[in-house]
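Excluded from the complex is one protein chain; the other protein chains are retained at their positions.
First chain written, first letter: the chains are A and B, and each begins at residue 1.
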Amino acid sequence: MPTKFSKIAAITATFAAAALLLSACGGQPSTGGDPASGLTGAVSADGSSTVAPLTEAAADLFRDVEAGVNVTVATSGTGGGFKAFCAGETDISDASRPIKDEEAAECEANGIEYTQIVIANDGLAVVINPENDWADELTVEQINTIWAPESEGVVTNWNQVDPSFPDVPLALFGAGTDSGTFDYFTDAINGEEGAIRTDYSPSEDDNITVQGVAGDLGGIGFFGLSYVEENADVIKAVTVDGVYPTVETVQDGSYTPLGRPLFIYVANASYTDKPQVKAFVDYFAENAVAVAETALFVPLTEEQIATATEQLATLG
Amino acid sequence: MTTVASTGGPAIAPDRPTPPISYFAGRPRPGEFVIRLLLRIAAAITVVTTIGILIALTIPSIGFFAEVPVIEFLFGTRWAPRFADASFGVLPLVTATAWTTFLALLVAVPLGLGAAIFLAEYASPRLRKILKPLLEILAGVPTVVYGYFALQFVQSTVFREWLQLETGAFSVLAAGLVMGVMIVPTIASISEDAMSAVPQAMRQGSAALGANRMQTTLRVVFPAALSGIVAAIVLGISRAVGETMIVAIAAGNQARLVANPLEQGQTMTGFIANAALGDSRVGSIEYDTLFAVGLLLFLITLLINFISIRFVRKFREAY
Partner (left out) sequence: MRIIDGTIAGTIRTERPIASGTNGERRPAALIFLVLLWLSLVVAFGVLIALVVTIIIDGQGQFSWRLFTEFPASSPDRAGARPAILGSAWVIATTAVMTIPLGIAAAVHLEEFADKRNWFNRLIELNVQNLAAVPSIVYGLLALAFLSMLGVRDKNIVMAGALALSLLILPVIIIATREALRAVPSEIRQGSLALGATQWQTVWRQVLPSSVPGIATGAILALSRALGEAAPLLVLGALVFLSFDPNGLLSGYTTLPIQIFNWTGRPQEGFHALAAATSVLLLFLLVIMNGLAIFIRNKFQKRW
């Protein structure tokens, strides 16, 4: 007579086996029908949280074409993404700024060759709380007053930015130091990459910045235009030096100094050696405009599309 | 151990033959030696885990303290570890942790002790059987869900909409209060155990002298169970200090010296969670900072736990 112990062990084993079996079945593609060519494998992307929604949207759409490919998108920030990319850990690095010299040197030292592809445009928007009715138009100088390193602990109220502003405490939210948005903003506004006051709420996740600004009357933050579009009901963008960030003003270059291109960096070795990476990158680049529009990004101009196609041709 | 008298008869299944009397009865068989060794190894793994934690936390910390003087770390008031103009003063993180812990206790101690007193002194055994597991449900809710509740309901709806308080999207108060509710079962169940352990004779003596239940509870049972109650509160402190998700979601991301609980702040655990979301290369100062704060957190909770265990031992020995 089997002991109760072994009976329970048998039941547990059956459950475990059933669970494993079920999850194995769960590995089937979720869409019906046969995948286009049955590609499998993994594609790993990491980097900017500005660019990530774009890559995620591309992965989403790509799944309808090649359901067997596993795309993972992480958001460690542009800087963080490059660290992983130059260590050979990822196939694609999402970046909201160009690669820095140190990072390029790191990649070279590790033998990682890459190709930079402009995948969309972006306007770095400065956002305020929707109930904020005094700061709808700001100059670059005013923004600099708010965010400069010297203002740390000193400029704490809106009326210090401009005497006509009301007495409302400043609540600062923005990207963290690993973020390309951070690098770009500090460079454009404070004149030096990385130069910023440190008494604000930093986060690699722009969603947290949106939450912060939306929740505080005196809130001010900065992130990519796509996040403004997606959250138009809880925050609003300001005009910078008279120009309001829209698809048009970004594409024609009038939204300065905060207009910028967004990149993906592709490891050449991954592109040539892994067919699933090639398929994904090709799909992404060919459908960049459609993907950008789905994810509420500023799409490439005609010129930029032509350039991107050329670059891909040289890669493959 | 119980004292129920055994009903006699063999303890082995009736259809198993009685083992023959053997001169070698009781001598361990060789396979058993291996099994006992494996068991010993399994128990040793717990020690390995602790040693592992200490090593894992200490090695990067050594790298950290080679760059940052200990005094600056422990007493500095500016925490900006990842910026170009970096500072590594951990006090903002520690004060935020202290705030959330204090607020949590403000909620958990009255509620927990109240529940414990009720369960131990006033509730009938049937009511106790129902209420005690229900109270445990509070401990079973995942902390992520508590975090969502703190952010969406407490902060957004209660504080900003209903009470119109001057506060932003995140606050130390919302996180602290919800954390308090989460640790009510911890304080309640250990305090209740401690109070139940007080001999009935003491209650009867008190009643014989004319005291009502409240007087008996407050003046006889409570003092008698005090060390257990203190152990419960100290354990609650330990849980509050180590809690991560509620503060990561609802307390905010800004490392600053919190003066007003309606403002946001970043606790030690909040910093570790937030920093871990980015990328920190092994050997870099960012990586080492993560573990230095982790080490501080571990040592603080270790100290608190030791204090709690000593109090538990005291109350267990008392009777």
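As a convention for this text, a residue touches a chain if its C-beta (ideal position, glycine included) is under 8 Å from a C-beta of that chain, and two chains touch if they have at least 3 such contacts.
It should be emphasised that the depicted structure is a prediction, and the values quoted were computed from it without experimental measurement.
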Absent-chain contact - pick from B:Val68, B:Val90, B:Ala104 or B:Ile117: B:Ile117
Among B:Val184, B:Ile233 or B:Ala251, residue touching the chain not depicted: B:Val184
Options B:Leu91, B:Leu226, B:Leu257 or B:Ala273, residue touching the unrepresented chain: B:Ala273
Full-complex contact with the absent chain, from B:Glu32, B:Glu67, B:Asp85 or B:Glu166: B:Glu32
Residues in chain B touching the chain absent from view: 1-4, 6, 10-12, 18-19, 21-22, 25-29, 32, 35-36, 38-40, 42-47, 49-50, 52-53, 55-57, 59-60, 110-115, 117-118, 122, 125, 131, 133-135, 137-138, 140-149, 151-153, 178, 181, 184, 193-194, 196-200, 203-204, 207, 210-216, 218, 235, 238-239, 241-245, 248-249, 269, 272-273, 276-277, 282, 290-291, 294, 297-298, 301-302, 305-306, 308-309, 316, 319
Absent-chain interface as seen on chain A, which is shown: 3-5, 8, 16, 19-20, 22-24, 26-27, 30, 42, 44, 52-53, 56-57, 59-60, 62-63, 69-74, 87, 89, 205, 207-208, 210-211, 214, 230-231, 234-235, 294-295
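Just so we're on the same page, only the chains that are shown with their structure count from here on.
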Chain centre separation (chain A, chain B; CA means) in Å: 37
Partner chain B, residues of chain A touching it in the complex: 1, 46, 75-77, 79-81, 83-84, 87, 149, 171, 176-178, 194-196, 198-205, 208, 211-216, 219
Residue ranges of chain B touching chain A (in the complex, touch as defined): 13, 15, 78, 80, 82-85, 87, 155-156, 160, 168-170, 252-254, 256, 264, 274, 277-281
